[in-house]
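One structure, pasted below without further comment.
Rest of the complex left out; these chains stay put.
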Amino acid sequence: MADKLLEMKNISKSFPGVQALSGVDFNIDKGEVHALVGENGAGKSTLMKVLTGIHPDYEEGKIIYKGKEVRFSKPAEAQKSGLAIIHQELELIPELTVAENVFLGREPGRGWINKRKLKTDTKEIFADMGIEININKKIKNLTIGKQQMVEIARAISQDAEIIAMDEPTSSLSQQEVKILFDLIEDLKEEGIGIIYISHHLEEIFEICDRVTVLRDGYKVKEQAVADTNRDEIVRQMVGRDVEDRFPDFKMDDGQPIFEVKNLSVPDLIEDVSFEVNKGEIFGLAGLMGAGRSEIARAIYGIYKKRTGDIYLEGKKLDIQSPGDAIDNGVYYLTENRKEEGLIPELSVGENMSLSILEQLTFVKGVISKRKEKNLVKDFISKLDVRTPGPWKLIKNLSGGNQQKVILGRVLSTDPKLIIMDEPTRGIDVGAKHEIYKLIKELASEGVTIIFISSELPEILNLTSRIGVVYKGKLQGIIDGDEATQEKIMSLATGGSS
Amino acid sequence: YDVGLAISTLENPFFVDLADGAEETAEELGVNLTVVDAGDDAATQMNSVEDLVIQGMDLVAINPVDGDAIVPAIEEADMMNIPVITVDRGAETDVTAHIASDNVEGGMMAAEYIADQLENEGRLIELEGVPGTSAARERGEGFNEVMDEIEGIEIIDSQPADFSRSEGMSVMEDLLEAHEDIDAVFAHNDEMALGAIEAIDAAGLTDEIMVVGFDAIDDALTAIEDGTLEATIAQQPEEMGRLTVEMAVQLLDGEEVDEFVPVPLELITQ
Amino acid sequence: MGNANDESSSKYKEFILQFLDKFKAGVGLMAMVIVMSFLSDRFLTLPNILNIFRQVSIMGIMAVGMTMVILAQGIDLSVGSLMALSGAVTAGMMVHGDISIFLAVLTGLAVGTALGLFNGLMISKAKLPDFIVTLAMMSIARGLTLVYTGGRPISGFDLAFRRIGGGRVGRVPIPVIIFTVILIIGYLVLNKTTFGRYIYAVGGNKKAARLAGINTDRVKILVYAISGFLSAVSGVILISRLNSAQPTAGVAYELDVIAMVVLGGTSLVGGKGTVGGTLIGALIIGVLNNSLNLLGVASFYQEVAKGLVILVAVLLDSIQHRD
């Protein structure tokens, strides 16, 4: 088994203001799945980018691939040599179709594209993977989950010898995760080396052989998965003990405070009605694309053609735009951070204060920098955002920390109702735990929360009741004490409770 | 009758007057006149003349952007047996009639006046109109013919400034850097002359250099009153427009007309 | 994801939507044509239709190149002056250079292509903004044209050469044939070749394209070279049609050419659009100019009408949703 495929030695890489990697060693054998874990910002993605020629300007270290020292100067070179990568931030072309994206840069035919072959090949790949997808659909019309499958299909179709998977399951449904794991088994058998990055630590124990833990750019530990356990890995990641359970929480029987009546949006959602109590955490479950996000967005005033009524504290709300919603104490935290959350060219602080700017003024319209700074500082420490300072451009933060900044934006408005859409996607265990705690705290302070998630354990443990969405309809509501994975799945696939 | 009139550019007030004259006369005579503007672009003018031909005009009058570039369009009109008149500027091909000032004569008038004022001695600059227009060529011809005869006068530089005020200014700025002791400037039209005056003024040489233009547009007349412009040769654009329509009617009525109809000029000074 | 029935119905819907999307730029044009055919009985005659096509062919050819540039998320402001320079060089070679027509045309095309290539190099290798580089080139090429011609038109070409712009095959003007061929080639390149696919990819998400191993620099360089080449083609046709190379030809053409592309539904943000749309955009401009002349709209009002009609045309198109 000591068939060394790749050795990375003493890799160091810095960005302005950040030492992202400090002397990291990492290696992989043929047919091995090697996990890479660490907190948000630990340097996992950066290490993969160094490997695959995206950051050719690392200051120190060498890479030995198949016995030869290499230094890829651009992604194309790495790709040609047999290194494929599934990017954490999906890197697809929205206006091109599934098939066109899968084979981008590797189209069959010389200059003249053989479209027939392109399509049959693509179909074959997805058929092999066991995934149903319309390969002629444009990427922009797919859910994030499906987009992630496309990204996976692209890497797998490259006949690579090493595949780096950077959080490949962050947007996948359970069935899709299972499909991916079967694929990984096959790839292993073919002798392909796989680098597996994930914040879902249980996955490590399911499919990985070895695990390397990074912290603050340093390699902390490398060991066989068989020799360790979840708690130990968490401790190595975070550098201390973490109470890795869902926090206890007793809900008082609050009064109904929020009500949705007959909410419909043509083609998207149909006749959705439900009630939520003050300080309740209400879950919305369902398969990918079921329409959970659409319900939230309809409430938030994004669709013009919405019908139905919304009540908060007994008052009927007239929400025509997100601005109206926020003014009425309703906030929606998007599932799509990159496209709909971040303003990349603004700083951490400016991103955070955006929704409450009108109140951080001394005269109307003129920003009080002092008030803004105080607010931002407050939330940076409250949410433990890892940033050198509020002036740092948000685009240069790691994914998890970006999420915390956006969360700060939400909380700054002091909302009565928060709809959180996949709020822990791509968040490390420690931070996830903090977010759970925060949600509980908010609820106990009387903030009402609608919690949308594809992770059943999370939704089961956190919420008091769970609405299950199927094809744009609310298929049923399950009480927290009676909820099980099976019940949810049954409703989510169109059954009755 | 349906008559089309293709103007080189209505961005120059001179042609606005010409078009006005034509429109008034058309109304008097009951002619259905369509005016199109080329914005000084030869290709656009060709397109719009084609459109006039397709539209079935009985006659097309053209004030060409460029004498050579308009030839293919005139040939097309010929093929459809539509008579063509040129106005103010000629074309490098035979047309039914040409109406214009006697530009050679005008150039001579300007030359004689300047020579007179300078007492047959001095260094001169000539600002030329859009190259390729008969107006520019003929004014230059007349001007140079007279000046060549006079020993003491030297034309030290001739540059095209495209009949435009801003070009006139920037070309003059350059010439002021390049030459010293300039006594007079002859510009092929007033727009250029007024531009040149701006440049001369900025250089503080207003009292040393005299400027003569061509056209007698309103701004030029004001400048003459102010004493910044020395003189101008008055053209009668409205008259040209009027003649154009009158001749069109005569032609379409089957009457004989002269091939060249000169429009009188007049020297205007303070 | 639902049952088979659902899928096929949604597939069907998708197809209709894509179809409408493709032709939405056509709605405005169609409306114009219908209105005009009532207003003027000359409008829908074969000669006039050929006339419109001939009139748009010169800018239309440049618009094909511009479509590629814009699809790749660029912009080319130098097309008009590259057209003028290439035309002037061709003319100069023929008239003063005493070389064959063929070589003269070749020289003209080479000049346009080379300067387009230079645009591309500055943009992709030196990483300068497209807008500035091509604006600078607009100025440079305009200046070179004035220097080369001394500011005077160059006229008087062989009859053989004049056929390029003035001749016909059957009733169809040769410029229209050239335009059609270039449209077809443009369509094939964009839809059938890897290069075309890469143009969409680079314009749609440059970073992703680079990560997929595409040489994004090369794509950018090539589209600018193509745009320069096609400007030169237009220049040759123009001087042949006018029998004269005008030193100030093509001033402000860039805006009209870009307008054709954008009217055709191509997004200035890149990655989205078609050459077929550009044809429609070109015809909108062509029909508009032709109509205003046919209707005898007074020239000052023409400008106002032109702006209003363009607004109404895109408004009609946008009955379809965007975003």
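Note that the chains are named A, B and C in the order they appear, and that numbering of residues resets to 1 at the start of each chain.
The rule is short, and it goes like this: contacts are C-beta pairs under 8 Å (C-beta built on N, C-alpha and C of every residue); 3 or more make two chains touch, one makes a residue touch a chain.
Values in this document were obtained by computation on a predicted structure and should not be read as measured data.
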item: Displayed chains are single representatives; whole-complex counts; value: A x1, B x1, C x2
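Operating definition for what follows: only the chains that are shown with their structure count from here on.
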item: Chain contact graph, described as a line, ring, star, complete graph or other shape; value: line
item: Chain whose average C-alpha position is farthest from chain C's own; value: A
item: Identity of the most central chain, Cα criterion; value: C
item: Inter-centroid spacing, chain C versus chain A (mean Cα positions, whole Å); value: 43
item: Chain B and chain C, separation of their C-alpha mean positions in angstrom; value: 34
item: Sequence positions of chain B contacting 2 or more other chains; value: none
item: Two or more partner chains touched - positions in chain A; value: none
item: Chain A - residues contacting chain C, complex; value: 54, 74-76, 79-80, 85, 87, 91-96, 100, 104-107, 109, 111-113, 115, 132, 134, 137, 141, 154, 289, 471
item: In the complex, chain C residues that touch chain B; value: 40, 42, 45, 47-48, 51, 54-55, 58, 151-153, 155-156, 162, 165-166, 238, 241-244, 246-251, 289-290, 293-294, 296, 298-300, 302
item: Contacting residues of chain C [partner chain A, same complex]; value: 1-2, 7, 11, 14, 192-195, 197-198, 200-201, 204-205, 207-215, 271-272
